[in-house]
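As you look at this complex, bear in mind that one protein chain is not there, while each of the others sits in place.
Take a look at subunit A:
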Amino acid sequence: MYAFDYHRPTSVKEAVGLLTDGAKIVAGGHTLLPTMKQRLAAPESLIDLGRIPDLVGIERTPRSLTIAAMTTHGAVAESAEVKEAIPALAELAALIGDPAVRHRGTIGGSVANNDPAADYPAACLALGATILTNKRKLSSEEFFLGLFETALEEGEIVTGVSFPIPHKAAYEKFRNPASRYALVGVFVAKRPSDIRVAVTGSGSNGVFRWTEAEDALAKRFSPKSLEGMSASPDGLNSDLHADAAYRAHLIGVMARRAVQKAADR
């Protein structure tokens, strides 16, 4: 990788002050460092958020679970609070990468990167999470804009994600066995007000909600409601791993499994 300057601020304020034009933020580094090794990214400086105490931790209130940005996937997967409040979220975290990757990768890095095959964006969208930054609070719909694109502005850093606690939820992922990214991942959430189904790994514009399935499940929360349904292949990715029609089929299969799993909770 190309040379860069390295900064390790101890507060979010200090980090924001360092966030100049050629700078990039590094959280767990498991997307950015490989990208820099390939010389696809060449930031002039790296701002490491790894030593900001405020950015680590999990907080439970009666109605929500707030996970600070630098909390690792491993910590979320093993957190008793997460398992109790939103078990689907702990299960999702346990399916990211492999054990060593989960010890470094963070929730803040995942949402800020908005990889179209990342897992957390599906949980955020289905659960109706609020993305917290140093400047404001954004709904997931406002935050995730498209392929690797978010609503983050200049000088804005994700500080955490707040998840309302659903009645029931589940995540089903069809993993690419080599990369362990989602070929298709479906997160289903039965919330107090509505039912949401969010799909990752498939959309050519990133994570999206499968509204036909949501409507069908609103009548009855059962895999039977989705029998025979598959998503529209329009707007789904076709690549060497799977074509759009296959992904569309898998979305139906994963959604039925997720609903079954949630209903059994």
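Just so it is clear, a residue touches a chain if its C-beta (ideal position, glycine included) is under 8 Å from a C-beta of that chain, and two chains touch if they have at least 3 such contacts; residues count from 1.
Note that contacts and distances are computed from a predicted model.
**Q** Missing chain's UniProt protein name, "Sulfurtransferase complex subunit TusD", "Recombination protein RecR", "(2Fe-2S)-binding protein" or "Metal ABC transporter permease"?
**A** Matching the unshown chain against "Sulfurtransferase complex subunit TusD", "Recombination protein RecR", "(2Fe-2S)-binding protein" or "Metal ABC transporter permease" yields "(2Fe-2S)-binding protein".
**Q** Decide which residue listed in A:A80, A:A100 or A:L147 touches the omitted chain of the complex.
**A** The one listed residue touching the chain not shown is A:A100.
**Q** Per the definition of touch given earlier, which of A:G29, A:P87, A:P164 or A:P233 contacts the omitted chain?
**A** A:G29
**Q** Which one, A:D5, A:D194, A:E227 or A:D243, makes contact with the chain that was left out?
**A** In the complete complex, the chain left out is touched by residue A:D5.
**Q** In the whole complex, what residues of subunit A lie against the chain that is missing from view?
**A** 1-6, 8, 29-30, 33-34, 36-37, 46, 48, 50, 74, 78, 97-101, 103-104, 178-180
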